[in-house]
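A single protein chain has been omitted; all remaining protein chains appear in their positions.
The first chain written gets the first letter, and so on, giving A and B; residue counts start at 1 in each chain.
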Amino acid sequence: MTSTLVIQISFFVLAIASTASALGVIIFKNAVHSALSLILTLLFLALFYLQLGAMFIAIVQILIYAGAIMVLFLFVVTMLAPDASESEVRDPLRWQRIIAGVLGVALVGALSYLLFTGVATQSIVTTAGVNSLSHMVDTRGNIEAFGLALFHGFAFPFEVTSLLIVVAILGALVFGRRT
Amino acid sequence: MATTLPIFIMVALAILFGVLVMVITTIIGPKKPTPEKLAPYECGMQEIAAPKRRFPVKYLLTGMLFIVFDIEIVSFYPLAILMRQLKVFGLIELLVFLLILMVGYIYVWRKGAFTWE
Partner (left out) sequence: MLLADDAVTQLIHGIISWQFLQFVVTFLVIFVFVLTGAVILVLAERKIMAWMQDRLGPIYTGPWGLLQTVADMIKLLLKEDIRVADSDKLLFLLSPSVFIAPVIAAFAVLPFSPYISLPGTGLATGIVYYVAMSSIDVVAVVMAGYSSNNKYSLIGGLRAAAQMISYELPLVLALVGVVMLTSVLAGAPGYPGHDSIGTISLRQIIDFQGVWHKTGNPVLDFIFEGNTPWEWFILIQPLMLVIYYICGLAETNRAPFDLPEAESELVAGYVTEYSGVRWAMFYLGEYGNMTIVSAIATILFLGGWSGPGVAYLTGLNVPVWGLVGNLLALVYFIVKVYLLCAVFIWVRATLPRLRSDQLMRFAWLILIPITLGNILLTGALFLLISGLGLPTWVFLTVTGVINWAALFGFIWVVGRATVATTRRAQAPAIRARLRASTTPALPLRDGIPARVPELP
(Lines give C-alpha, C1' and ligand atoms only; values in the text may rest on other atoms or scores of the structure.)
Protein backbone atom coordinates (compact mmCIF):
# COMPACT_ATOMS: atom_id res chain seq x y z
CA MET A 1 0.00 0.00 0.00
CA THR A 2 1.22 3.45 -0.81
CA SER A 3 -0.24 4.99 2.31
CA THR A 4 1.73 2.79 4.69
CA LEU A 5 4.81 3.65 2.67
CA VAL A 6 4.11 7.36 3.10
CA ILE A 7 3.62 6.84 6.83
CA GLN A 8 6.90 4.99 7.10
CA ILE A 9 8.81 7.56 5.09
CA SER A 10 7.43 10.46 7.09
CA PHE A 11 8.12 8.57 10.31
CA PHE A 12 11.76 8.05 9.44
CA VAL A 13 12.25 11.62 8.26
CA LEU A 14 10.74 12.85 11.52
CA ALA A 15 12.76 10.36 13.52
CA ILE A 16 16.05 11.43 11.99
CA ALA A 17 15.22 15.13 12.36
CA SER A 18 14.13 14.81 15.97
CA THR A 19 17.12 12.69 16.90
CA ALA A 20 19.46 15.20 15.28
CA SER A 21 17.90 18.11 17.12
CA ALA A 22 17.97 16.11 20.36
CA LEU A 23 21.69 15.52 19.86
CA GLY A 24 22.02 19.26 19.34
CA VAL A 25 20.71 19.82 22.86
CA ILE A 26 23.69 18.08 24.40
CA ILE A 27 26.30 19.03 21.79
CA PHE A 28 25.84 22.82 21.63
CA LYS A 29 28.21 24.64 23.96
CA ASN A 30 25.98 27.70 24.24
CA ALA A 31 23.14 27.05 26.67
CA VAL A 32 20.66 29.18 24.72
CA HIS A 33 21.37 27.21 21.57
CA SER A 34 20.71 24.00 23.47
CA ALA A 35 17.40 25.37 24.72
CA LEU A 36 16.35 26.30 21.19
CA SER A 37 17.39 22.90 19.95
CA LEU A 38 15.17 21.42 22.64
CA ILE A 39 12.26 23.45 21.31
CA LEU A 40 12.91 22.02 17.86
CA THR A 41 12.92 18.50 19.29
CA LEU A 42 9.62 19.10 21.02
CA LEU A 43 8.08 20.53 17.85
CA PHE A 44 9.11 17.37 16.02
CA LEU A 45 7.48 15.33 18.77
CA ALA A 46 4.31 17.34 18.20
CA LEU A 47 4.52 16.37 14.53
CA PHE A 48 4.74 12.72 15.61
CA TYR A 49 1.48 13.12 17.51
CA LEU A 50 -0.04 14.84 14.51
CA GLN A 51 1.01 11.91 12.38
CA LEU A 52 -0.87 9.64 14.75
CA GLY A 53 -3.96 11.83 14.30
CA ALA A 54 -3.82 13.22 17.84
CA MET A 55 -4.31 16.88 17.01
CA PHE A 56 -5.17 17.99 20.52
CA ILE A 57 -2.17 16.33 22.13
CA ALA A 58 0.09 17.79 19.46
CA ILE A 59 -1.17 21.29 20.14
CA VAL A 60 -0.88 20.85 23.88
CA GLN A 61 2.67 19.68 23.37
CA ILE A 62 3.53 22.93 21.57
CA LEU A 63 1.57 25.06 24.01
CA ILE A 64 3.11 23.74 27.20
CA TYR A 65 6.65 23.17 26.07
CA ALA A 66 7.07 26.49 24.30
CA GLY A 67 6.14 28.05 27.63
CA ALA A 68 8.32 25.73 29.64
CA ILE A 69 11.29 26.47 27.46
CA MET A 70 10.82 30.15 28.14
CA VAL A 71 11.43 29.44 31.78
CA LEU A 72 14.57 27.55 30.86
CA PHE A 73 15.66 30.60 28.91
CA LEU A 74 15.18 32.82 31.90
CA PHE A 75 17.13 30.33 34.00
CA VAL A 76 20.00 30.48 31.55
CA VAL A 77 20.10 34.25 31.44
CA THR A 78 19.73 34.53 35.19
CA MET A 79 22.08 31.87 36.41
CA LEU A 80 24.59 31.15 33.70
CA ALA A 81 26.84 33.64 32.05
CA PRO A 82 26.46 32.80 28.34
CA ASP A 83 30.15 33.49 27.76
CA ALA A 84 31.29 31.25 30.58
CA SER A 85 29.17 28.39 29.37
CA GLU A 86 30.79 28.61 25.96
CA SER A 87 34.34 28.25 27.23
CA GLU A 88 35.62 24.83 28.12
CA VAL A 89 35.66 24.61 31.89
CA ARG A 90 37.12 21.52 33.45
CA ASP A 91 34.28 19.40 34.76
CA PRO A 92 34.56 19.11 38.55
CA LEU A 93 32.52 15.91 38.55
CA ARG A 94 34.38 13.73 36.05
CA TRP A 95 33.11 10.46 37.48
CA GLN A 96 29.58 11.51 36.56
CA ARG A 97 30.35 11.00 32.89
CA ILE A 98 31.30 7.37 33.40
CA ILE A 99 28.15 6.63 35.36
CA ALA A 100 26.06 8.50 32.81
CA GLY A 101 27.58 6.43 30.02
CA VAL A 102 26.89 3.14 31.82
CA LEU A 103 23.32 4.14 32.61
CA GLY A 104 22.76 5.32 29.05
CA VAL A 105 23.88 2.00 27.61
CA ALA A 106 21.66 0.18 30.11
CA LEU A 107 18.65 2.28 29.09
CA VAL A 108 19.22 1.69 25.39
CA GLY A 109 19.59 -2.04 26.08
CA ALA A 110 16.42 -2.21 28.14
CA LEU A 111 14.39 -0.24 25.63
CA SER A 112 15.55 -2.28 22.66
CA TYR A 113 14.90 -5.50 24.58
CA LEU A 114 11.33 -4.39 25.22
CA LEU A 115 10.93 -3.26 21.64
CA PHE A 116 12.22 -6.44 20.04
CA THR A 117 10.48 -8.87 22.34
CA GLY A 118 7.24 -6.97 21.93
CA VAL A 119 6.53 -6.70 25.65
CA ALA A 120 5.92 -2.98 25.37
CA THR A 121 3.07 -3.35 22.94
CA GLN A 122 1.01 -5.40 25.38
CA SER A 123 -0.46 -2.41 27.13
CA ILE A 124 -2.61 -2.39 30.23
CA VAL A 125 -5.01 -0.08 28.46
CA THR A 126 -7.43 -1.97 26.26
CA THR A 127 -6.48 -1.32 22.69
CA ALA A 128 -9.53 -2.81 21.03
CA GLY A 129 -13.23 -3.10 21.62
CA VAL A 130 -15.98 -0.65 22.44
CA ASN A 131 -14.41 0.68 25.64
CA SER A 132 -10.98 1.35 24.20
CA LEU A 133 -9.60 4.82 23.73
CA SER A 134 -9.08 4.42 20.02
CA HIS A 135 -12.72 3.52 19.56
CA MET A 136 -13.73 6.60 21.52
CA VAL A 137 -11.48 8.81 19.43
CA ASP A 138 -13.04 7.47 16.24
CA THR A 139 -16.61 7.93 17.36
CA ARG A 140 -16.43 11.10 19.39
CA GLY A 141 -13.30 12.93 18.37
CA ASN A 142 -10.04 13.88 19.89
CA ILE A 143 -10.72 16.23 22.75
CA GLU A 144 -13.79 14.44 23.98
CA ALA A 145 -11.86 11.20 24.27
CA PHE A 146 -9.01 12.98 25.99
CA GLY A 147 -11.37 14.62 28.44
CA LEU A 148 -13.28 11.45 29.24
CA ALA A 149 -10.04 9.59 29.82
CA LEU A 150 -8.69 12.37 31.98
CA PHE A 151 -11.76 12.97 34.12
CA HIS A 152 -13.16 9.46 34.32
CA GLY A 153 -10.47 6.89 33.76
CA PHE A 154 -7.51 8.71 35.21
CA ALA A 155 -9.20 10.98 37.76
CA PHE A 156 -6.89 10.06 40.62
CA PRO A 157 -3.59 10.52 38.74
CA PHE A 158 -4.99 13.82 37.48
CA GLU A 159 -5.51 15.04 41.03
CA VAL A 160 -2.13 13.81 42.15
CA THR A 161 -0.53 15.74 39.30
CA SER A 162 -1.61 18.98 40.92
CA LEU A 163 0.20 17.94 44.09
CA LEU A 164 3.31 17.20 42.06
CA ILE A 165 3.13 20.63 40.45
CA VAL A 166 2.86 22.36 43.83
CA VAL A 167 5.98 20.53 45.01
CA ALA A 168 7.73 21.64 41.82
CA ILE A 169 6.75 25.26 42.49
CA LEU A 170 8.19 25.09 45.98
CA GLY A 171 11.42 23.64 44.63
CA ALA A 172 11.67 26.38 42.04
CA LEU A 173 11.05 28.98 44.69
CA VAL A 174 13.88 27.64 46.84
CA PHE A 175 16.32 27.61 43.93
CA GLY A 176 15.15 30.99 42.71
CA ARG A 177 15.73 32.53 46.11
CA ARG A 178 19.23 31.17 46.45
CA THR A 179 20.63 33.19 43.59
CA MET B 1 -12.40 12.82 11.44
CA ALA B 2 -11.07 15.78 9.59
CA THR B 3 -7.79 15.68 7.79
CA THR B 4 -4.76 17.46 9.16
CA LEU B 5 -3.22 18.01 5.74
CA PRO B 6 -4.45 21.60 5.12
CA ILE B 7 -2.94 22.68 8.42
CA PHE B 8 0.35 21.08 7.45
CA ILE B 9 0.36 22.88 4.11
CA MET B 10 -0.59 26.16 5.74
CA VAL B 11 2.21 25.93 8.29
CA ALA B 12 4.69 24.97 5.57
CA LEU B 13 3.61 27.93 3.43
CA ALA B 14 3.90 30.27 6.40
CA ILE B 15 7.46 29.11 7.08
CA LEU B 16 8.25 29.36 3.38
CA PHE B 17 6.95 32.93 3.31
CA GLY B 18 9.11 33.89 6.27
CA VAL B 19 12.24 32.41 4.75
CA LEU B 20 11.56 33.67 1.21
CA VAL B 21 11.18 37.30 2.24
CA MET B 22 14.47 37.09 4.10
CA VAL B 23 16.24 35.64 1.07
CA ILE B 24 14.80 38.34 -1.20
CA THR B 25 15.92 41.13 1.08
CA THR B 26 19.49 39.86 1.15
CA ILE B 27 19.48 39.82 -2.65
CA ILE B 28 18.00 43.23 -3.47
CA GLY B 29 19.17 45.35 -0.54
CA PRO B 30 22.41 47.38 -0.80
CA LYS B 31 25.38 46.22 1.28
CA LYS B 32 27.92 48.76 2.45
CA PRO B 33 28.77 47.81 6.03
CA THR B 34 30.99 50.07 8.08
CA PRO B 35 32.12 49.37 11.66
CA GLU B 36 30.05 52.30 12.94
CA LYS B 37 26.95 51.06 11.20
CA LEU B 38 27.32 47.60 12.64
CA ALA B 39 27.97 48.72 16.20
CA PRO B 40 25.18 47.92 18.67
CA TYR B 41 22.95 50.91 19.32
CA GLU B 42 23.57 52.68 22.58
CA CYS B 43 22.12 56.15 22.11
CA GLY B 44 25.11 57.25 20.05
CA MET B 45 27.64 56.35 22.73
CA GLN B 46 30.46 53.86 22.60
CA GLU B 47 29.23 50.59 24.00
CA ILE B 48 30.19 50.42 27.66
CA ALA B 49 29.90 46.68 28.20
CA ALA B 50 28.49 43.82 26.21
CA PRO B 51 25.23 42.42 27.62
CA LYS B 52 26.64 38.91 27.67
CA ARG B 53 26.95 38.41 31.36
CA ARG B 54 24.52 37.12 33.88
CA PHE B 55 22.08 39.48 35.44
CA PRO B 56 19.10 38.77 37.67
CA VAL B 57 15.80 38.35 35.91
CA LYS B 58 12.83 39.14 38.09
CA TYR B 59 10.48 37.08 36.00
CA LEU B 60 11.81 33.64 36.92
CA LEU B 61 9.09 32.90 39.45
CA THR B 62 6.49 34.24 37.05
CA GLY B 63 7.71 31.74 34.52
CA MET B 64 7.42 28.92 37.04
CA LEU B 65 3.84 29.84 37.83
CA PHE B 66 3.10 30.10 34.14
CA ILE B 67 3.90 26.42 33.58
CA VAL B 68 1.56 25.48 36.40
CA PHE B 69 -1.33 27.47 35.03
CA ASP B 70 -0.62 26.32 31.52
CA ILE B 71 -1.15 22.73 32.55
CA GLU B 72 -4.32 23.77 34.29
CA ILE B 73 -5.63 25.48 31.16
CA VAL B 74 -5.06 22.37 29.12
CA SER B 75 -7.22 20.39 31.49
CA PHE B 76 -9.90 23.10 31.48
CA TYR B 77 -10.79 22.77 27.83
CA PRO B 78 -11.75 19.08 27.89
CA LEU B 79 -13.69 19.80 31.06
CA ALA B 80 -15.56 22.71 29.50
CA ILE B 81 -16.46 20.64 26.48
CA LEU B 82 -17.75 17.78 28.57
CA MET B 83 -19.35 19.99 31.20
CA ARG B 84 -22.85 18.59 30.83
CA GLN B 85 -21.71 14.99 30.78
CA LEU B 86 -19.44 15.11 33.79
CA LYS B 87 -22.02 16.90 35.96
CA VAL B 88 -21.21 17.43 39.63
CA PHE B 89 -18.35 14.94 39.60
CA GLY B 90 -16.41 16.98 37.07
CA LEU B 91 -16.90 20.22 38.94
CA ILE B 92 -15.77 18.72 42.24
CA GLU B 93 -12.78 17.18 40.55
CA LEU B 94 -11.88 20.54 39.12
CA LEU B 95 -12.38 22.25 42.47
CA VAL B 96 -10.01 19.85 44.22
CA PHE B 97 -7.44 20.34 41.46
CA LEU B 98 -7.77 24.11 41.70
CA LEU B 99 -7.62 24.14 45.50
CA ILE B 100 -4.34 22.25 45.57
CA LEU B 101 -2.89 24.59 42.97
CA MET B 102 -4.18 27.60 44.86
CA VAL B 103 -2.04 26.54 47.81
CA GLY B 104 1.01 26.90 45.59
CA TYR B 105 -0.30 30.14 44.08
CA ILE B 106 -0.90 31.78 47.44
CA TYR B 107 2.40 30.55 48.85
CA VAL B 108 4.35 32.03 45.94
CA TRP B 109 2.33 35.22 46.16
CA ARG B 110 3.13 35.55 49.88
CA LYS B 111 6.77 34.90 49.12
CA GLY B 112 6.74 37.96 46.92
CA ALA B 113 6.58 36.57 43.40
CA PHE B 114 4.22 39.34 42.37
CA THR B 115 6.17 42.28 43.67
CA TRP B 116 8.08 44.27 41.13
CA GLU B 117 9.65 47.51 42.07
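The definition used in the following text is that a residue touches a chain if its C-beta (ideal position, glycine included) is under 8 Å from a C-beta of that chain, and two chains touch if they have at least 3 such contacts.
Bear in mind that the values here come from a model prediction, so they are computed numbers and not experimental data.
The missing chain, though absent from the view, touches A, B when the full complex is examined. The missing chain lies against chain B, touching residues 1-11, 13-15, 17-19, 21-22, 24-26, 28-33, 35, 37-43, 50-52, 57, 59, 62-63, 65-66, 69-70, 73, 76-77, 80-85, 87-88, 90-91, 94-95, 98, 109, 114-117. Mapped onto chain A, the footprint of the missing chain covers residues 2-4, 6-7, 10, 30, 32-33, 36, 39, 50-53, 55-56, 59-60, 62-63, 66-67, 69-70, 73-74, 77, 138, 140-144.
Keep in mind that, in the parts below, only the chains that are shown with their structure count from here on.
One inter-chain figure worth recording: chain A and chain B are separated by 18 Å, centre to centre, where each centre is the mean of the chain's CA atoms.
Chain contact summary for the complex, chain A toward chain B: residues 50, 53, 55, 60, 63-64, 67-68, 70-71, 74-75, 77-83, 137-138, 141-144, 146-148, 150-152, 155, 158-159, 161-163, 165-166, 168-170, 172-173, 176-177, 179. Residues of chain B touching chain A in their complex: 1, 4, 8, 52-57, 59-61, 63-68, 70-71, 74-75, 77-79, 81-82, 85-86, 89-90, 93, 96-97, 100-101, 103-104, 107-108, 111, 113.
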